[in-house]
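Every protein chain except one is present and positioned as in the full complex.
Coming up: chain A.
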Amino acid sequence: MKQDTSPKRWRMTRRGFLIGMGLAGGGLALGAIFGLPAARLALADMFADVINIPSNMPREPQLWFTIQPDGRVTMTMPKVEMGQGVHTALAQIAAEELGVSWEQMQVVQSSSLGPVADGAGTSASYSVISLFPLLREMAATLREMLRTAGADQLGIAPAQTRIEQGFVVDADQPARRISFAELVAQPRNWETPTEAAPLTPPERWQIIGQPVPRLDLPAKIRGEAVYGYDARIEGMLYGAVARPPRLGAKLRRAAAGTARNRPGVVEVVIRDGFAGVVAESRLTAYAALNDLELDWELPPPFNLAELQARLAAQAGSGTVIQRQGDAAAALRGAGVIEATYQTPLAAHANLEPQAALVDVQPDRVRAWVSTQSPVQVARTIAEVIGRKPETVEVTPTYLGGGFGRKVTTTVATEAALLSAAVGRPVHVGWTRTEEFRYGYLRPPTYATFRATLTDDGRIAALVQHHVSGNVLFDLFPPPLRWLFGSDFGGWRGARLIYDIPNLEVKAQTVDLPVPTGPWRGLGLLANVFAVESFIDELAVAAGSDPLDFRLRHLPDTATGNRFRAALEAVAAMAGWYDQPPPGRARGIACSIDAGTIAAHVAEVGLVEGRLRVYRVWAAVDPGVAINPDGLAAQTEGGIMMGLSAALFEQITIADGRIEAGNFDRYPLLTIADAPEVFVQILRSGDQPFGGGEPPMGPIAAAVANALARLTGERRRQWPLV
């Protein structure tokens, strides 16, 4: 399936790049060795709220591009495509610097073994941010090498050439030109540039910034795109795994019972803490689970109210994550405004449940998995079935939604255990019930606020006590947990952006008996809901217009100015100072995440007493958008998902068990409740910031603020409907 792209020979260049020649088919390839690019360190300082920038690209040659003799440029993707359009955006960056036409670009997905294996996985809106500097530099280097070769062929100096759509062109006589394809088809001693290749200046960008169509959509439109649930190979079987009756239950003893007698059952696999069935069909495998004899050790039951009480009890403890002046002293006395906001447990509800196909053979293991973390999955499989990591190859498929739920994919380990037992490929695809009950959830949050205002209506002091369940802590070893004190995934979005002379934000992380983890944006949506709702309450208390109140409190910094531009843009789009239609009200909110600023206005009304969101306006400043239509799509989608979460969703627990077993108990937003969405993309620089999560940040707060304006009654808990 995968073409042979391993170069016959690698040569180290002065700048840490590797050049490969003599490719199958006679192409030229460029790769790089890199550990932690300096660019990432610089970027880390730019995002106080995002300090987890894992980078564990292996120190092996990484093959990024091959130029084929027919002129096509194949780019290998380290990041997975889960609908965020990342393959297209990364290819745009590369095409721009290579100087080829967009039509020449094609992409293939890297596996966990390379050629561009990325241990960091695809998450946290970091793909474009982190790869932008590296990709540009590598593509520009390859372009300059081609330029030198082309100039040589044309008998002119490199300075007399220009690069045009995959050709080296004689600037004086444009008819004299030679294509990249011709250059790489000839044997040549490739020279590496002695100086850093110049990057194309932003004012000359022709592909970056264009709304080019997504590369993955033609296959998706025809139903031909292959996702983890669709992975099929010859001779495969289907697996199913026994699930505990209560959260935290351990399998004490298991026996095959009558399962082996059921026609179509191939094997019953029982290991420490694990019982599963392999069968000729998925339906048979699941049916046979009922034939097993299972003895579970049950932990004490608990219910949702107990979890929420645990959070509330921790308010005020934890680590300080933001401090200015002396907020505690300033809050002694009268006139303190207080409020508490809560968000519930929630599911990712990715429409493609967890799925993996794994083929364990004596000499090697191959897996096709719907995962955001192929390298981690490969390591885990190797560990669980006792193989060397370099013999396990995980190829990520398209993902039918990720949203953080496919950062950890135990389904691949389950399929590996089953496949190892039968020596044949086994596919495991979870049911919707398994997806709801046996994965992990977005943790609940509990945030209390206290503030005072000055006589002229400014915020004098503000304290926030933030509590959340784990988001990233479960992925951390204990020393790191101690070092960080609280889970920065949980408090993502909880720091205030406003200029407040006395400010303190404390964050606490609480272990809960329910597995919780990353959900799109981590804490962003819930925390911005709390912060920006409270800011709105203060605006009301100060007798100010909520937009004016925000503008007045923005710091006089570059970031403050970006916020001002976004707020003013969204206000202009929505006609903020005009009367909304009768029976409706508007609310505003803003946020920053992964460097990207978003400002939303939501217009709401009540239909037979039920909240209805009619229109949403969004101004988004991602620095610069690689693909504006792609970013608009992420904004529209993030708004819908955020609305769904805030309006309708919550996971409830009774008797130690998640109650929702399907969408009948966990309905999502539908097209009937979807608002009209208007998006404007702003530009504030030449470095792209995050796109997958940040644009959803303000939506829940904007809606809650609109609702409070409409009814005069403040809602501080989801679901809002």
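We take it that contacts are C-beta pairs under 8 Å (C-beta built on N, C-alpha and C of every residue); 3 or more make two chains touch, one makes a residue touch a chain; residues count from 1.
Here is the rule we go by: contacts and distances are computed from a predicted model.
Not shown: a single chain whose UniProt protein name, out of "(2Fe-2S)-binding domain protein", "Thiamine biosynthesis protein ThiS", "NADH-quinone oxidoreductase subunit F" or "Iron-sulfur cluster assembly scaffold protein NifU", is "(2Fe-2S)-binding domain protein". Considering the full assembly, A:E352 is the residue among A:D118, A:E144, A:E352 or A:E693 that touches the omitted chain.
Shown as candidates are A:A255, A:L283 or A:L480; the residue that touches the absent chain is A:L283. The missing chain, though absent from the display, is touched by one residue of A:G429, A:P443, A:P518 or A:P580; that residue is A:G429. Among A:M77, A:A95 or A:I639, the one in contact with the hidden chain is A:I639.
Listed by residue number, the positions of chain A touching the unshown chain are 82-85, 213-214, 216-218, 220-227, 229-230, 232, 238, 281-283, 349-353, 398-403, 429, 431-432, 629, 633-634, 636-641, 643-644, 662-664, 668-672, 674, 676-677.
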